[in-house]
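My structure is below; once you've seen it, I'll send some questions.
All protein chains but one are shown in place.
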Amino acid sequence: MISDEIEAVVEQSGVREGLCTLFVQHTSASLIIQENADPSARHDLERWLNRLVREDDPLYTHTTEGSDDMPAHIKSVLTSTSLSIPVAQGRLALGTWQGIYLWEHRHHGGRRSIVVHVSD
Amino acid sequence: MISDEIEAVVEQSGVREGLCTLFVQHTSASLIIQENADPSARHDLERWLNRLVREDDPLYTHTTEGSDDMPAHIKSVLTSTSLSIPVAQGRLALGTWQGIYLWEHRHHGGRRSIVVHVSD
Partner (left out) sequence: MISDEIEAVVEQSGVREGLCTLFVQHTSASLIIQENADPSARHDLERWLNRLVREDDPLYTHTTEGSDDMPAHIKSVLTSTSLSIPVAQGRLALGTWQGIYLWEHRHHGGRRSIVVHVSD
């Protein structure tokens, strides 16, 4: 969960009422907002999506970067590359149960970069 | 369809050229833009997604909040938590056939909150 890190960026920006936009600079990872309380929800979500987008699918021709590469691209398209969250009273206007997550879709994804834009 | 309510917020803001961002503060409802004319399109969309994301899926472990809870989280991730729509000449720059919808994924979802941010 990256909510706290993003919240820190918003705080540093000094913006009280505005908009915070996150953008992940990769095509095999994504940004989602999900349940922040019970880890079983994220666990099930991951397993469900892994079953929908299989690694061993004979349909794939884009396979040179490994069997987890094409599934990662598909998962990225089915989820989100950018997220926009309003800022109210100097904080992200998330609901009580919402957390922001960076979702890595590769087995060994390396370092990932997220660009954060905050404006009023 | 919530297009008219959002349009009213934009009008009240006085912004003529800008951006309107909607954010739903829940992980089991989502915001979508869809066909505003023929209700059969939304009907089919709902039935199609209900078939893809089944309630009786033995994969789920997150089941304490009811059989419609985990499917709702998955549907929320496959659709959108936030939407950004440009504002032109004081109105949402929607296409002729586009309507904004709040999509409730629970059977009894209760009151839902959407935060609307308008800026120029």
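The letters A and B name the chains in turn, as written, and every chain counts its residues from 1.
Note that in this section contacts are C-beta pairs under 8 Å (C-beta built on N, C-alpha and C of every residue); 3 or more make two chains touch, one makes a residue touch a chain.
On a predicted model such as this, the values are computed, not experimentally measured, just so you know.
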Interface with the undisplayed chain - residues on chain A: 19, 21, 23-27, 52-53, 57, 59-62, 70, 73-74, 76-78, 80-82, 84, 113, 115-117, 119
Footprint left on chain B by the chain that the document does not show: 18-19, 32-35, 38, 40-41, 43-45, 47-49, 51-52, 78-80, 83-86, 88, 93-98, 119-120
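In the analysis below, only the chains that are shown with their structure count from here on.
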Rounded Å distance, chain A centre to chain B centre (Cα mean): 18
